[in-house]
Structures are given as C-alpha cells and as structure tokens.
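Have a look at this one before I ask anything.
With one protein chain removed, the remaining protein chains of the complex are shown where they sit.
In order of appearance the chains are A and B, and numbering begins at 1 in each one.
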Amino acid sequence: MSVGGDILQVSDLNVAYGEAKVLFDVALAVRPGEIVACVGRNGAGKTTLLRSIVGFLKPTSGEIVCDTVSLVGRPPYAIAGMGVKYVPQDKKVFSDLTVRENLELGSYASKDYDWSRVIGFFPKLAQLMDRKAGFLSGGERQMLMIGRAILGNPKLLLVDEPTEGLAPSIVTQLRDVFRQLSARTALVIVEQNLPLVCAIADRVYALNEGRIVAELAGPDQIRPEVCEQYL
Amino acid sequence: MIDPHLIPSGIVFGLSLGSIFFLMTVGLSLCFGMMRVISLDQLLYYTLGGYLAYSISLAAGSLWVGVLGGVAVGGLAGLAVERLIFARIYERQVTFSMITSFGILIAGVGVIKSIWGLVPRPVSVPIAAQIDILGADVPVYRLVVVAIAALVYVGIWLFLHRTIIGKAIRAGIEDVEHVEGLGINVARLFTLTFIIAGALSGLAGALNAPLIMVDPQMGLDVMAFAFMVVIIGGLGSLKGTLISSLLVGQIVSLGSLIYAPLAQMAPFAVMLLILLVRPTGLFGSPLLKR
Partner (left out) sequence: MTRIIDALTWWWGLLLVFGVLALGCILLPLPFVIEIVIFSIYAIGCNFLLGRVGFISFGQPAYLAVGAYATAFYLFYAGTNPYVGVLIGIAAGLAASLAIGPLFVRLRSDYFALVNLALAVIIYYLMQKVLAGVTHGDNGLWFLTQIDSTPVLDLTRPSQFLVFALLVAFAVWALYKYLDDSIFGACCLAAKVNEDKLRFLGYSNFRIRLAAFVIANTTTALAGALYAVYLGFVSPEIASPSRAADPIVVTILGGVGTLYGPIVGAIAYTGMKDLISKLVGNWELLIGALVVFIMLAGETGILGTAEGLAKRALRLVRGGGRSEIKTMRGSKV
C-alpha cells in the first residue's frame, strides 16, 4: 500500500535475468511533483530497475505500486495506459514514420490529440513534422521520444540516460524541460551526468551492483562529490 | 534457344506464379517482422484455402465464393492458432516458433487428409478463356490472379501507410517494445497481423487451386519455394517479399523454357549468391533480441 500519496512506491524488489540476480531488495519512493534521480555505474542495474517498473521485466519478488495500484504482473501497455511512461536509453524512434506520425501514434495510444504542450516544450519539432524520424539528429530524437511520451499527461515519467551523447545546449534545454514537466508529471531520471542530476533532482538514489546504497536529499547531500562517493 | 512465341506466356506464367508466391509469403514476412516468429503454419492456411475453394466451388458452383471462403477460413484459423499457441511463445527464440509452427502444419495436414482424403482434387478454372498477347495464347485466369495480387499489394500498402493501425504495425516491425511503451495494446496488434497473414495465405491457396490439383501435400510442396522467396527478399519487408516473389516467379518460368529441371533449382543458386553478399536477404529485418 502506498504511503501518504506517493506516486510510486517500490519495495523489496528483486529482479533476475534467468538465474542471474540483478536487483536486490530495492526500495524507492517518488512523490508527486518530484524529480528523483537514480545514479550508478554501468551495470549497476539502473535500466533493469526502470524496465521492471514499467513491466518489461517480471520481478522475482517485491512490490511496485503506483497511486495505490500494483503494477507487478501487468503488461507494459497497460502500465503505460495507467499513466506511467518510459523513455528508453536507446534513442530510437520509428525511423520509417515521420515525426508527425510518431506523435500520432502517441496520441492514438493516450487519446490525447493536443500537441500544444509538446510543441511548447520542444518548438523545434514543429518544423520537423514531415521529416522521417530516421533523419533526425540525436538531440531531436530525444525530444521526439520525450514529447511522444508526455502525451496524455502521464503521472510518472521514467527517463533512461536522456543526455547521453547530446550537445551541451540540448542538455540545458532538457534540464529546463524536466523542471517544467515536474509540475504535473513526477520524474524518475537515470543519469550518469552528475552535474545535471544535482541541478534538478529533489532526491537522489545511488545504485551499486543491484542495491540502493544511498538516498540523498537536500542541497548539502545532492552534490556531485557526494554522489561520487557511493559509486 | 527459346521460342520467342512462348516468351509472353512465359512472362505471364511467371507473373502469376510470382503473385501466388507473394500472397503466400507476405504473411510469413509480416509475422516475422512484427513478432519475430517464423510462422510455417501459413502453409497450412494456404492448403486450407485450396481445399475450401475446392469444396465450396463444387457446392456453390462458383470459384469466387470458394476464394472468399478460403480467405475467411484462413483468417479464422490464423486467429485461433495465434490465440491458442503463438501467444504463449513470443518471448522464445525464433527457432522455437519454427518447430512449433511446423508441428501445427503437420497436424493440420493430417486433419485435412482425414477430411478430404489423399487423392488430389481438380478445381475447375472459372474463366477458361485465353487472350492473344503478342502472338501467344495467355490464359485470362492467370492475368486475373496477377491483377488480384496487385490489388492486394496496393491494399496492404495503403493499410500500412495511411491507417493508424497500419502505422502501428510498421512501427512494431521496427521495434515492438517502443510501441508497447506508448500504451498500444500490442497483443491485439499481433493477433491482427496473424489474421491478415492467414487470410492472405488462404487467398493464395484458393487462387492457386484451379492452376494445380489440391492435395494434402500442397503446402509442403511449395514450402521450399516459399523459403527461397523469403530468404531472397529478406524476412520482414513487404517490398522485399514482392520483389523476390516476382523474381523467383520469372526465374522458374522463363528458366523452364530454357531447361526445365534446372529452372526449379535456379532460385536456389540466386539465393546463395544473394546470401553471400547480404546474409539477411535483400531487405531483411535484423533479428533484434528482446
């Protein structure tokens, strides 16, 4: 059961790939309007954590609750339908479809055909509407992925390494977008970019070899040097 | 070498052969593209289509009603098999689906044998007329088959490019996880793809019925050709399937004008050549690990 109106509550989560255990007794919580960051080295299990929350992986044990509803065992499209959206780290969009068509699919799924918010966050997309998504740059793709995902006003957005490989100007743009988004959508951001994380996160979880080793809150703790310690 | 009189009819023969190949393999290709399964049971729906055409045309007096029946039964069979069997095996590796679908094919052929018996059945051609093209006699029915296949291709293209579900399927062929992540019910999308595949395979069988005798082995007989077509065209590509179907059709047809026995084997040589250069066929989709 969720405590005090948490958007997301993960408790005692254990996940394994076949016989290989990857996550051990992971627990975290996200409150409405929060930006929660998850940091850790490569292979720590951050992506596994996100994928488990949205249903692409079935945990061996543990609970994942979103707004009093349990997510465990539901298919990913149902979880997305409940307002929990996932932006993977692979920077993949539907390359054979145009930007417009990519967004159309997002609208079809969420029944939200008002793109004004998306264009508001990413004005560049308006100019790219009829371009095949395969021809977009890395930054443009990331914008499209996030724009697609926020259609339907999700309660929770899980973003996996959004700034990886992107130019600093775009990183700044994303940083501002995340800040504005968090008013209506709680965010869980997995990142290796510690300065960015520390600039916007309300709380930071550090993940090491499948375990949460630290939960940082407040401006004194949320600093790159402090985060580094736990990695 | 070749009697020039025979070339126009050879080309038409090749086109009609290619059309049947296309209808038969587009289902295989779509199922692979979307679900990463190899659905050998499509050959069963092809056989079913042929037999439905036979029985219904006998009863109703018209092949075209039989064709509709073949399409309907193909689609229904696809639906049943997808829900009952394939839905359970999507996460497995591709070879798994090959074996399972082959089992379904064999079992289905057994059922067909018990219902219709072993003896090959002839199906009467609805249009016996021939027209003269460039001095050669060409059966009109074959031209009709080509026309139908062309219509089907256009129809599928429009579906995939102009409807939202079609776009979802194209997106799914690229990356199903992303489609699911948006909130689209991919389970239903899979079922729909399977129904389309089964219906098209049934259509292929029904249309081909007057051109060959329907017998329980007919699916297995064409299996090798179906494989060659999908390998050359590449699994998962609509365009690739069309091109390679027509190519293989022409190779077999015009080849048999030159030297019949080799014509059956020529597609194999072409396939090997293509595989040397492009190991996934001309337009094949990569085998993404989920």
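The working rule: a residue touches a chain if its C-beta (ideal position, glycine included) is under 8 Å from a C-beta of that chain, and two chains touch if they have at least 3 such contacts.
No experiment lies behind these values; they were computed from the predicted model shown.
Although one chain is not drawn, the whole complex shows that of B:Val67, B:Val230, B:Ile243 or B:Leu257 it is B:Val230 that touches it.
Among B:Ser62, B:Ser114 or B:Thr163, only B:Ser114 touches the chain that is left out of the view.
Listed for chain B, the residues touching the missing chain in the whole complex are 32, 38, 85, 88-89, 92-96, 98-100, 102-111, 113-114, 217, 220-221, 223-224, 227-228, 230-231, 235, 260-262, 264-265, 268, 271-272, 275-276, 279-281, 287.
Here, only the chains that are shown with their structure count from here on.
The distance from the centre of chain A to the centre of chain B, each centre being the mean of the chain's C-alpha atoms, comes to 42 Å. Only residues 54, 56, 75-77, 80-81, 85-86, 88, 92-97, 101-102, 104-106, 108-110, 148-149, 152 of chain A touch chain B when the two sit together in their complex. By the touch rule above, chain B contacts chain A in their complex via residues 164, 167-168, 170-171, 174-175, 177-187.
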